[in-house]
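All protein chains but one are shown in place.
Here is chain A:
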Amino acid sequence: MSTAALALSAPFKVEFDPNSQEFSLSGVIRPRSVDEIAASISMLREVIDEVRGVLYVNVKRLVQMNNTAFHAFARVVLDACRSRSDIRFVVVTSSVVGWTERMFGHLNKIEPQVTVEVYDSKFYPGQSFVEDTSFIPILRTQTKMTWRHERAILPRHGMRSGIAMADICCGIGDFAMLVRKEFQPARIVALDHSRASLAYARDVAAGFGITDIEYTYGDASEMLLEDNQFDFVTCRHSLQIFNQPDVLLKELHRILKPGGRVYVTNEKNSHCLGEPRSQSIQWTYEEVARLFSHFEMDVELGPKSRRYLADAGFDDIIVESFMVTNLDGDAQDFADIIAAWENVYAGEMAVKRGDPPEFIERFRQGFRDHIFAALHPKGYAGWPIWAASGRKPL
């Protein structure tokens, strides 16, 4: 993809991608006069002369824009509408930066050739599957079971009291609550892109009288959080459901202080195991990996964490794995998790992929056998997880 980039005075960036006919504004644009952004205004005019059909004006990474800049860019777009009836403008905003939706939305009132789309889910192919509130009890059980291991693992990866930490993709907030209690960080920001999960997290915190966790609605791939402010950033079970984990890691790297560490956990689902009936279980979890791949998610990412962290610029990378099993606490908890997986993976995702009934029945059988293994007095059922961390170089 060829991308023309115009590096102007920090901290904003103007780019045009001719392949997707997308003109992007990002960062903070607060000029004193139009002259300061003359180059980018000229670039937009030139782009308009080049394009045919639709020009996408992407402002979803635009953190701030003052009225001087807004009027200048708006004027170019509106003038073009009047002189070029053959092109349409689609302004792509973000629900996270809410004022852009309001400001740019007015352009449609002036010229119907301009429409505004609110970007929300491009980076979240799996969001709808995990946002269902019926999944919340299972998420809580999963965190409870992994926490038994992670509370011992986390200090090896940089967790300690008094730090500033961010839990990105915090979900229903249980992990942030557990960390707060166990390690007493000085500051916790917990970010997620699910309003339902955040509402739940805030309710739980309020119920315990906890006011010092900053729950934030945000997009992990383009956060409003500023650069270099956290000692420790956690992102659990989430790289594997992003279709572009490298984009997410770049953001995690950005918000870390130099010398700070990012901590990620991910799975390799095909390595879920159980005895007895190991073959049936293995077949199903290999199919789980294929199913997620169909929806652009990589639930085999766990052992790839080292490569991803290295490619994202981290050093001093530590990788370890642990196995959540039916022998950790209550075996029924393990069984409940697998039953929830069966409901979502076989009952929703496979159906959405269009799998035939005979496939779905065999697919379900593996989950049932995994539950059987978990609850059998002599059985063993496992769910392996890879925990990895890397340091942002000083």
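In this text, a contact is a pair of C-beta atoms (placed from the backbone, for glycine too) under 8 Å apart; a residue touches a chain by one contact, two chains touch by 3 or more; residues count from 1.
Note that contacts and distances are computed from a predicted model.
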Identity of the absent chain, which is to be given by its UniProt protein name, from "Electron transfer flavoprotein alpha subunit", "Ubiquinone biosynthesis methyltransferase UbiE", "Ferrous iron transport protein A" or "Sugar ABC transporter permease": "Ubiquinone biosynthesis methyltransferase UbiE"
Selected residue (touches chain absent from view) among A:Leu78, A:Ala196, A:Ile210 or A:Ile360: A:Leu78
Contact with the hidden chain (one of A:Gly158, A:Gly173, A:Gly218 or A:Gly366): A:Gly218
Touching the absent chain when the full complex is considered, from A:Ser20, A:Asn67 or A:Ser293: A:Asn67
Residue in contact with the excluded chain [from A:Ala39, A:Ile110 or A:Ala152]: A:Ile110
Chain not shown: contacting residue from A:Val96, A:Ile163 or A:Ala220: A:Val96
Positions on chain A contacted by the hidden chain, ascending: 28, 30, 32-34, 63-64, 66-68, 70-72, 74-75, 78, 96-99, 102-103, 106-107, 109-110, 189, 191, 202, 211, 214-218, 224-225
